[in-house]
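Structure first, then comments.
As you look at this complex, bear in mind that one protein chain is not there, while each of the others sits in place.
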Amino acid sequence: MAGSGSFGISSAPGHYNIGGLELLCDSVKVHNVKVELQNGAEKLTMKDLLGWVRTNLIKERPEMFMKGDTVRPGVLVLVNDCDWELSGQLDTTLEEKDVVVFISTLHGG
Amino acid sequence: MEGADSKPVKVRGRQCCICDKRRAALKRPKTLEQICRECFYEVFEEEIHQVIVQNQLFKPGERIAIGASGGKDSTVLAYVLSELNRRHNYGLDLFLLSVDEGITGYRDDSLETVKRNEIQYRLPLKIVSYKDLYGWTMDEIVKMIGLKNNCTFCGVFRRQALDRGAALLKVDKLATGHNADDIAETVLLNILRGDIARLSRCTSIVTGEDGPIPRCKPFKYTYEKEIVMYAYFKRLDYFSTECIYSPNAYRGFAREFIKDLERMRPRAILDIIQSGEDFRISTSTKMPEQGTCERCGYISSQKWCKACVLLEGLNRGLPKLGIGRSRGLNNDHTKGAKESNGTKSFESKQCGTLDF
């Protein structure tokens, strides 16, 4: 689940790039995803994105990634290469073309 | 963290609290400071330098092997140690030492990473393999014994393999990538399984000084989160896949518990280590006497060392020999075979980084 470097950048509206889920998603490293906003919402938050990832991206063992409505403790989240603890974690709002990377610290020596 | 949840205000580009110039990139678990990448590199490396100096981990002119698995901890250790060696003129001869357990699809891939590290950091690499040392690969062992208890074999064999590799390299010391999270986890595991002898030594930054090759842990006070962030930001080349023979997707409840704790109170990891260092353990608690194995000459508190007992079992087709907690293994081999079912799932989870 280590995040890796290169991300395809899309210019289409509502697109986000997600990296670091390859172990849980058929070894696909980078996902260029388009997430529809919930009715009425102005901006997409990390909370929305995690919900979307859980239902649409993770093929197996979702408990390896999520615990409750957030990521498992031990999974680091970077939004545009910045620790999400600095941007409000679940309340972090996302913008077009944002890059979200998940890095698991739970294994590997 | 507790009681003071971060408000849902999004500030893109909060300033680094050290240089006050650049955008902060992470929150340090140790200090809760928000710092930028460049300042992070600096404090991260400087802290490890201080740990090395204050604990006198190395002496000028020493030959040091870095236990390299290709994973994040050992890769960052190799990188940082070679940097600090250059920057602060430690005068060390550094080597990479890897163990090839013979696990297809896991170790062969991670060894490729170590081989690239050899070139990237210009550190000579030595690989010792289970096949050469013991005549068995882990693949062959698992084929014989199945997925239960295989981590016991791997752990015992790896420990000895590292010592043998270190002896071949003629190094003075072995540096391993154990981080603060690993050590906190080990403290808890030793409490949970009642191992007072290990509890008393698991927080030492240098161990095995009476053995052939002392080991040290320069990352003893370094948070796993920072090691991962460092490797990520520096785009270090490391390998991260769970060992395919690891019996559990998670590494036990203890690991999960540590991570839950860290989220609630990041300081807890260092507090556990502090507790481990402060435990009042009376010297009268019996420590096993150290001798040497009659068969291979490796240090052992028994007639034969654990690796030889396990190996004997494999070669005689009694793979359960020596597994479990039976005391008088060497006196009665068949008895040892019978007691093999005593190992609880908990004990067998300890593998990978912990033993390394």
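Points to keep in mind about this one:
For reference, chains read A and B in written order, and residue numbers begin at 1 within each chain.
By our rule, a residue touches a chain if its C-beta (ideal position, glycine included) is under 8 Å from a C-beta of that chain, and two chains touch if they have at least 3 such contacts.
Heads up, the rule we're going with is that contacts and distances are computed from a predicted model.
According to its UniProt record, the chain left out of view corresponds to "Cytoplasmic tRNA 2-thiolation protein 2" among "Ultraviolet-B receptor UVR8", "Cytoplasmic tRNA 2-thiolation protein 2", "TBC domain-containing protein kinase-like protein" or "Cyclin-H". Contacts of the undisplayed chain with visible chains (whole complex): B. When the omitted chain is restored, the residue from B:L188, B:C216 or B:C293 that touches it is B:L188.
Although one chain is not drawn, the whole complex shows that of B:Y41, B:F233 or B:F253 it is B:F253 that touches it. For chain B, the residues touching the absent chain in the complete assembly are 2-4, 187-188, 190-196, 199, 253, 257, 260-261, 264-265, 267-268, 270-272, 274-282, 285, 344-346.
Convention: only the chains that are shown with their structure count from here on.
One inter-chain figure worth recording: chain A and chain B are separated by 29 Å, centre to centre, where each centre is the mean of the chain's CA atoms. Those residues of chain B that touch chain A in the complex are listed here as 6-12, 14, 23-27, 34, 69, 71-74, 177, 181, 224-225, 228-229, 232-233, 235, 238-242, 246, 249-251, 255-256, 259-260, 262-263, 352-353, 356. If you check the complex, the residues on chain A that touch chain B are 1-3, 5, 23, 61, 64, 72-74, 76, 78, 81-83, 85-89, 91-93, 101, 103-109.
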